[in-house]
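In this view, the complex is presented without one of its protein chains, the others remaining in place.
Up next, chain A:
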Amino acid sequence: MTKKIFKSNILVAVVVLIFGIACVMAILYQHFGKQINTELGKEASYLAYGVEQNGVDYLNQIKEKDDRITYIAEDGTVLYDNQADASSMENNSDRKEIQEALKSGSGRAERDSKTLSQKTIYYALRLSDNTVLRVSSTQFSVWVLLMEMVPPMIGIAVVMLILAGLVSMHMANKIVEPINNVDLEHPEENQIYEEVGPLLSKIYKQNRQIRSQLEAARRNQEEFTIITENMQEGLLVIDSYTMILSGNSSAWKMFQMQKPRIGECVYSLNRGEEFRLMIEQVLRGEHGSVRLHLGGEVIQMIANPVTREQRVEGAVLLLINETEKVEREQLRREFSANVSHELMTPLTAVSGFAEIIRNGMVRQEDVQKFAGRIYDEAQRLIALIEDTIRVSQLDEGETPYDWEELDVCQVVRDVCGRLKEIADKKNVHFYIDGDKTMLYSVRPILDEIIYNLCDNGIKYNKEDGTVSIHLRDLGEQVEIRVKDNGIGIPPEDQKRVFERFYRVDKSHSKEIGGTGLGLSIVKHGVGFLGGTLDLASEIDKGSEITMTFPKERKTV
């Protein structure tokens, strides 16, 4: 803009300069012509006076030869000329200025010389004796004048142009400066040329529009980030050249990457065969899913191709951690295998004994014994089914019993009383100590928990062992610790003993008895009562189970 203003200023200066010079020249030229004419007139009248007094001799006396002086007789014969030989000159009567002079007393004429560079101005005056005196002067033509004036003019023009340049530069800068200083962030607050006003208001409008669009884009981006970052599932977006375009933190975690690997090849995350084949497949445009084993976790990867105009542009990979699901599946399989095994064993026995009796292969006196066995097995089955139902009930979180204020010590003493007989058989001793504490709980469930723990403490104990129960009031909570000095649980099994039907001794031996659901009931019972459960055990030293229950029932 500065340049433009500068250029137009200079152009104006140049045009004005040239036009000015031309005008001045024209005026000057005309002025010069007039002056020459007047001078010629004066000169002619002086000379005329002299010639009338002294004749041609007067003319001969004149030394100066700047102007041409010609003296012509009435018939046109040249009588005298101060620049040429009079006798050799032709008759001049046909000249315009002579004829005019003869007619009206004076005449004038201008004639261009052959070279065009000069023109001659003639002035003729008729004397009293009808002779004519002509004075002429040459004047350079406009062109010559111009040519002569060019060098000084150029000098002047250069000086003026430099001046004009400096001034225009300054002016241009001055004009542009406020525009440069416009605060485009707040265009409405500027006060400069009103011509710029509409532009500024337009900028203001656009600024607002851009800001709102940016805000919308940022919000979208944020929304997307919030969604993906809070997803448990991993999300990866790759392009058709296997480059990672985007991914969330869950995805990096699943591939055990410390930092995002955006912009790198997807194979830098994993290059297992299954993974590679799946990527290749999805980039061919086929949807697919595969189960990957990444660092001990089972990850289900679902791959969806991204197509645009029937060309695969990339892929979206969804990663779902299925470790738990797979583990649960495993558990369920084991559970159903265990259930069927546990249920089948007594049933087979029942059916076997019954068959023998039906076939009459049993002596009459043995029938009672066999019936006793059938009864025992049936009792076992009933206990098993009862336990299973109880576990499921606890699992579902519903019991037919009421919550009430209980004296824990009393409950423990009850349990010990019932177990006394069994304990005596193995010569195991009970010790109960601790504070008398009240607990808001469900009696049958708490009873069952303690019963099962104590029962286990006896069953998995050595001769002359002890089972001790410690009660402690922790203020808000009640701690119940059941400790035995029995055979203990191997460390690798400690995590699993609470599973249904899980037994450290895999033979499912009947020697010890029980349904295999005892600890499972304990676990679910404690969970139902809102407590926590902790197991510490060492082989051949014994086990210790610590439970804490809140005194008040937590409102769910």
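Following the convention adopted for this analysis, a residue touches a chain if its C-beta (ideal position, glycine included) is under 8 Å from a C-beta of that chain, and two chains touch if they have at least 3 such contacts; residues count from 1.
The rule is simple: contacts and distances are computed from a predicted model.
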| item | value |
| --- | --- |
| Absent chain [UniProt protein name; select from "Benzoyl-CoA reductase subunit C", "histidine kinase", "Paired small multidrug resistance pump" or "Phosphate-specific transport system accessory protein PhoU"] | "Phosphate-specific transport system accessory protein PhoU" |
| Options A:L127, A:V196, A:M243 or A:A383, residue touching the unrepresented chain | A:M243 |
| Among A:G50, A:G272, A:G288 or A:P444, residue touching the chain not depicted | A:G272 |
| Residues of chain A (touch criterion as defined above) contacting the omitted chain | 241-243, 265, 267-268, 271-273, 276 |
